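For reference, the structure I am asking about is given below.
Every protein chain but one is kept in place in this view of the complex.
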Amino acid sequence: MARRRIIIDTDPGQDDAVAILLALGSPELEILGMVAVAGNVPLALTEKNTRKICELAGRPDVPVYAGAVRPLVRTLVTAEHVHGETGLNGPDLPEPTMPLQDKHGVDFIIDTLMTEEPGTVTLCTLGALTDVAMALARKPEIAPRIKEIVMMGGGFFEGGNITPTAEFNIYIDAHAAEMVFAAGVPITMMPLDVTHKALSSPERIAAIRALGTKVGEATATMLEFYERFDVDKYGSRGGPLHDPCVIAYLIQPELFSGRHCNVAIETGSELTYGMTVVDWWGVTERKKNATVMREIDADGFYKLLVERLGSL
Amino acid sequence: MARRRIIIDTDPGQDDAVAILLALGSPELEILGMVAVAGNVPLALTEKNTRKICELAGRPDVPVYAGAVRPLVRTLVTAEHVHGETGLNGPDLPEPTMPLQDKHGVDFIIDTLMTEEPGTVTLCTLGALTDVAMALARKPEIAPRIKEIVMMGGGFFEGGNITPTAEFNIYIDAHAAEMVFAAGVPITMMPLDVTHKALSSPERIAAIRALGTKVGEATATMLEFYERFDVDKYGSRGGPLHDPCVIAYLIQPELFSGRHCNVAIETGSELTYGMTVVDWWGVTERKKNATVMREIDADGFYKLLVERLGSL
Amino acid sequence: MARRRIIIDTDPGQDDAVAILLALGSPELEILGMVAVAGNVPLALTEKNTRKICELAGRPDVPVYAGAVRPLVRTLVTAEHVHGETGLNGPDLPEPTMPLQDKHGVDFIIDTLMTEEPGTVTLCTLGALTDVAMALARKPEIAPRIKEIVMMGGGFFEGGNITPTAEFNIYIDAHAAEMVFAAGVPITMMPLDVTHKALSSPERIAAIRALGTKVGEATATMLEFYERFDVDKYGSRGGPLHDPCVIAYLIQPELFSGRHCNVAIETGSELTYGMTVVDWWGVTERKKNATVMREIDADGFYKLLVERLGSL
Partner (left out) sequence: MARRRIIIDTDPGQDDAVAILLALGSPELEILGMVAVAGNVPLALTEKNTRKICELAGRPDVPVYAGAVRPLVRTLVTAEHVHGETGLNGPDLPEPTMPLQDKHGVDFIIDTLMTEEPGTVTLCTLGALTDVAMALARKPEIAPRIKEIVMMGGGFFEGGNITPTAEFNIYIDAHAAEMVFAAGVPITMMPLDVTHKALSSPERIAAIRALGTKVGEATATMLEFYERFDVDKYGSRGGPLHDPCVIAYLIQPELFSGRHCNVAIETGSELTYGMTVVDWWGVTERKKNATVMREIDADGFYKLLVERLGSL
């Protein structure tokens, strides 16, 4: 089986952590490297958290890079109110001993894309699009070499989660998002519309804990911490597992369905700043630039997740 | 029984027509007058259509006024692609013989509110908010005298119907909407989120036709013309009966449920112009200014509609 | 001599007062009526001030109307910091005894334009454009009947006076301005670029006082109060006589020079809200819609002013 070659750009975050574990547990994927970006918490924490998760999975060999320390234009907004002070509150994971790579994460993205066969590398973004935008700004030649960008970001029918209309990953660097959606690269977008249907119910967390492994235990503990925010806010049964949807899509795309349409990023108004305006019904002349997912087989998704976490 | 006293501001439009018929067939309501506004079609047609519907219902005594001929700031956008060239395509209704009142519709609204007991008159808006905004601009003292504005307008979780984010009534005069939502008047809003759940399925149209009355026949024919647009666009079973939701709410509010929250109108960006930004989850500091409906008992709604149309 | 027939729309304001006096002292002009609008101070004061000035000039026969009490969309911003609490601080003028007309000022504008021969009535606006916009919204047929709108408003090379980019009259009702500039009516605009060159230096005020008349004395006292704001802010010798430039232009247009070009009104950004964007160099495709004055013969202007005030 030819493995799909990916770079994961991430800002752990408990749901990022689960996404990384899902990827590490999936033989269909070859992870060329991971890039940490500022987002849920500052870069110094997201890069450390990324390494912690690699070590939790017994994979200190995966190269981890530090990417952008701040968004392109505006100052950084973080989300400790969701993820806790460390970004990974919940389980007590040891300090990582594996190294952070010297190379800048943006250069890693550029160099990988310029070196590998065009059309063979997929970018999986689990946070703000800053690194991808900086890579595109620095080396526009990478655009046609990217196989696909699969991103967690945005929301339309579900509204936003940081403002009434904006989802966090897009909001914190809407200019980067504007640039990426204009780059002509194939994009698959996992918005809140999907991820809010992938809730970590008590039964689902229990199934993860029941794995009886270190990874299962840490993941369950993480999710119990993580879900409290959304349970309080939405009264839902569990928290939305945003980022793992990106990885699940790479392995079992049939779990998701959506529509190819235009997505425009609002950067010109404070009221709706960071909104992903999806032309779902094709009422504008704007060119289709993304496949926007809307439905998920949530049971299938959690089945896949438990199975793969169990392999670690 | 004390009847609820209302002014209907409308731009017929087939769904406006059904709303007017529903109101005329409901003894709980006392219609002080109707004001036609430019919208679905130009004013010369909406005022004529309003009179046609009154005559269809055998109620040439209801005073009908002509209101705003254009939006406050921008030029008029119409919707013949939905409603047909006359705004009321479908049944072959005779030219009206009842008079149009001389007084300007905006003056009728102002004079009524300044004359009647404060807090006794409800404004039911089925089109753009131009007339209400012009009345508020001309005579701000009316604001605290309005009992409530019940409007069809906006959309949030459902998106828009004229652009990806904007509903037609708000879009065509977003400045009027901005003004009305800032006026401190109690507002109940029936957005697309509700009205797209009130579809004129073949069975429901058949039940209206089965009334065997002139009104039933005309309404069924109207709805068959009207629904084709939405059926084509959304693949839905029938068209959304937007405006009658406003009247149904006045009679049986228990058919609807929603939430009191802030609604802000986007006027500063072309991309999202005319959007009703609903702070459903209370994530901003913005003051609550509207009750936004989200759910409807559609069967109960159509049951009410058939019953009341049958009384005409 | 055929006199030019005008309606003055005004928000006195000391410079409005001087403009009104200049008009009343000029036989070339026939004042059909004056409409007061909310602006420098609330409407209750501007309409009273307008009547005070008519009486100061011995002209209680001029019909004075009350127009808009607030801007179209946003709430009213006033300028007591410039004009004082009454709007006319300085001289001690008696309470007016002449009546305020019953008719709404906007209706006066509409009725006059619909009654008089098309192309014979000029609107002179010395405040926000609310009344004109409301008249255009209510009766668009007036647009082609207006001979010309001569307005004090805007600023470009000189910047703004209420924000770095916005002049007060446009700022307080930018939506009205947007509507008026899109109406297809011939517009002559007296921006800050002109009016800041018409400063009430001590010598010029002295010449007015030297008239030795009641009007001369009151005007000089008014200007001494009025100029303190600009003298403090700009370190200039005297205050800018904004509004009288409009009237002077009607009498001696050769005192002014400018350019026919496009003016667009910024309403989509808070930072530059209310700016009059003048395409002076013709670098856009936007249609020419206004003659924007830039230069003034200030000595000629003050000579005219003294002469005409002397005739009252």
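Worth pointing out:
We call the chains A, B and C, going by the order they appear; numbering starts again at 1 in every chain.
The working rule: a contact is a pair of C-beta atoms (placed from the backbone, for glycine too) under 8 Å apart; a residue touches a chain by one contact, two chains touch by 3 or more.
Everything quoted here is computed from the prediction, not taken from an experiment.
Only one of C:27, C:144, C:164 or C:202 touches the absent chain when the whole complex is considered: C:164.
Touch with the chain that is not drawn comes from one residue among A:23, A:56 or A:72, which is A:72. Contact with the undisplayed chain is limited, among C:233, C:260 or C:287, to C:233.
Looking at A:106, A:192, A:248 or A:312, the residue that reaches the missing chain in the full complex is A:106. Listed here are the chain C residues that touch the chain not shown: 156-159, 162-165, 233-234, 264, 266, 268-272, 275, 277-281, 283-284.
Those residues of chain A that touch the chain absent from the view are 68-73, 75, 104, 106, 130, 133-134, 137-140, 175, 178-179, 182, 267-270.
Everything below uses one rule, namely that only the chains that are shown with their structure count from here on.
At the far end from chain A, in terms of centres built from Cα atoms, lies C. If you average the Cα atoms of chain A and of chain B, the two centres end up 43 Å apart. Chain B and chain C have CA centres that are 40 Å apart. Work out the mean CA point of chain A and of chain C, and you get 58 Å between them. Residue positions of chain C touching 2 or more other chains, listed in rising order: 268, 270.
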